[in-house]
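A single protein chain has been omitted from the complex, and every remaining protein chain is retained in its original position.
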Amino acid sequence: MSHPSDPTSDTTPTLDDALVGEAVLGVYRQMFAALARDGGAVVDDPELVDVAETLLAAFADAGEEGLSREQMRYVCRRYPTEVFENRLRVLRGLGAVREVFPKPNQLRYRASFTSVVGLMFVRRMMLDGGQSEMHRLLALEQLNVADPRMTPAQARDGAAGLARAFRLWSVELLTLTNGTIEELREQAPKLWGTEEILQRAERLHGAILRRWPQLDRACTDLRTAIYAYGDASRRAAARLSDSAGTTRNLTLLPPETWRTFARTASRDDLAAVLEGFVFDAPAPWHEPSAVVQAVEDGPRATPPRPAPPRPSVPDPGLSDDTGGDATATERLRAVAEQALRGRDRIAVEDLLTQDWPTARRVLADLSSAHLHPELPYRLTWSDGLAVRPDGSPTWLSPGTFERTDVKHVAAPRKAGADE
Amino acid sequence: MSEAFEPLLRSYDERRRSELVAAYMAVEHAAEPVPEARFAGLREPASRRTVEAMLNLSGRTLIRADRTSWTSGYRDEVAAELARDPACVPPAGDRAVLALVLIHSVAIPRAAGRLPDDTWLSPHPTPLEELRRRSQLPIGELESALRRLRLAGLVTQVRADGRTDGADAGGFVPGPQFHRLTPAARRRLQEELILAAGPDSPLAATIRARRRSRERAEQEAAARRETSAERAGVEQGDVSTQDVREEGL
Partner (left out) sequence: MSKASAESKADVDPGVLARARARVLGGASQAVTEPTPPGVVAASDGERVWLLSAWPDGATPALLEEYDTAPMPLDRSGQARRVLAAALRCCWTRLDDAPWPGEAAPVQAVLEVYGGMSRGDAELARRWATGELRRLSDTGWLLLDEAAGVVRPGPRVALWPDDSLGPLRDLLRRLPEPPQGVIAGE
């Protein structure tokens, strides 16, 4: 295999150099033809890449016959003609699609293998920012190192290339780690190294060093780069951990990883996630009045019985059909009006003549009425404290419950308050 | 039967006392966090402190849900102690189903950018089919686990509403109990999920490293506490005030 750069050559390029250079550029062109908008720039619409992909797939199916122009147009029928024509022109210009003449007067087209590989590579890069490429590269290098035909020079170039990749990754990660947390969160999963990648790189490093001890310089470089990369990954992870919030870091594993885990994990692996968490036992509350209400509201086989005595305060029950806001508001209004009995204000003390649980309930309702934005009532307390040795609340601070719309004490509302 | 509360409530007049009791019952029993605007006992830091002390009596603590709403849950060290007793934790089958619901309703929508809020509650139901056909759970266990989880408020069933657009057509979402996790418990839940699903990720490595160093620090602190407690028995009061502040009072 010929190497493009020859250290012995002087600065003036020879014809051979030019030819080699042209061949390299030819590969470059084919490799990225799918991404080219025209001869000199990258696509500005991802759909253009889809056209190329559709075409390349059709070529793969067509086999050695290739495709005619009509066949190409047919597989790309969902794209407008001018888009198709443009793509074909660019792909031909860059050598991804070639004209062939299997018979005189018969024009067919064939696709370049390099372009397909290029596109596959690009798709993988888009998926994980090069993680899987790195895995492949490492696996490949590991095979190469075991290959008897491998020369020390090739091994050194391989190690140097990997070191360069790791260093560039580290630089990018470190830059991100010092940038905004949002950008880091978005980019880090594509850049940071899993433990597996680091272990693989170290294994490769060990293998090179064992076979060619003279490459210790290159190997030290590689090792330094691997460590730097591991360190940059940990720093990025630490910064993200600090800002983990409640669920923010769940975004750092791709949905596919979550799905795979959910579908393949054993019952015990799943259960381990919630090990050490305690939750309240189910403890629904059935208030006696709610039990009564449920029986009364239930379907009956027997004719309805006379209405039972109701609790003093209208009680919608604890069931999940606790009326809407409107009924709740009306209930508070009724309680308030019952307390005021037509007056504009009343001392709280005078309301609390019953036992404490009832008094507490009334108080709670009056506070709710006070807080309700639509209801015209106010509950105010002074700071003093009165002792009532015989009363049910034995301590009481003087308070007043009053209406705030004294002007329009409407008669109908009063009517509603009388039970 | 409630003498335990008496030392905390004795000094208040009846009005304040009833406000505190109402706030206590509300944070303990309401399904959702309650707004402090509705409960005088939660409005001021001083009365919140008393509610916190009432909750502390049974190992619980106030949990702030958003800026102005509150609920309650087990204190972290109490939860850790309870969890040692197998009777106090849900059975493995229930936990497995719950973990699946958390992954499908929270982790996946979160990772796919469909869930903007930083919470364990989610509008994206986990379809029953997903649990039934595409998990390793024994089918017989599934139904009874879901029944228990629903009864305990750990999952909520979302009905399909007759819509047939496929994607979010009913299923199960995490239930109201997830309001009751302390900030530390929420963080730990996130970590446990990452450790389980991506054990090889740098994030998992960081989580493991931090836990190791925290354990070391705790052991050292415990050793220090013991020696200093031998010297003078005063320091402990400071430690617990700090705990209370950390929890957002």
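We call the chains A and B, going by the order they appear; numbering starts again at 1 in every chain.
In this section, contacts are C-beta pairs under 8 Å (C-beta built on N, C-alpha and C of every residue); 3 or more make two chains touch, one makes a residue touch a chain.
Everything numeric here is computed off the predicted structure, so don't read it as measured data.
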item: Where the missing chain touches chain A, by residue; value: 278-302, 305, 308-311, 315-316, 318-320, 322, 325, 328, 355-357, 360-361, 364-365, 368
item: Hidden partner interface residues of chain B, rising order; value: 1-5, 7-9, 17-18, 20-22, 24-26, 28-32, 34, 38-39, 53-54, 56-60, 74, 77-78, 81-82, 85, 87-88, 150-151, 153, 156, 176, 218, 222, 225, 236-237, 239-241
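To be clear about the criterion, only the chains that are shown with their structure count from here on.
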item: Chain A and chain B, separation of their C-alpha mean positions in angstrom; value: 22
item: Partner chain A, residues of chain B touching it in the complex; value: 13-15, 18-19, 21-22, 29, 37-38, 40, 74, 79-80, 82-83, 88-90, 92-93, 95-100, 102-104, 106-108, 110-113, 115, 118-120, 130, 134-138, 141, 148, 151-154, 177, 180-181, 183, 185-194, 196-198, 200-203, 205-207, 209-210
item: Residues of chain A touching chain B in the complex; value: 192-196, 233-234, 236-238, 240-241, 244-255, 257-259, 261-282, 285, 356, 360, 363-364, 367-368, 371, 381, 385, 393-397, 399
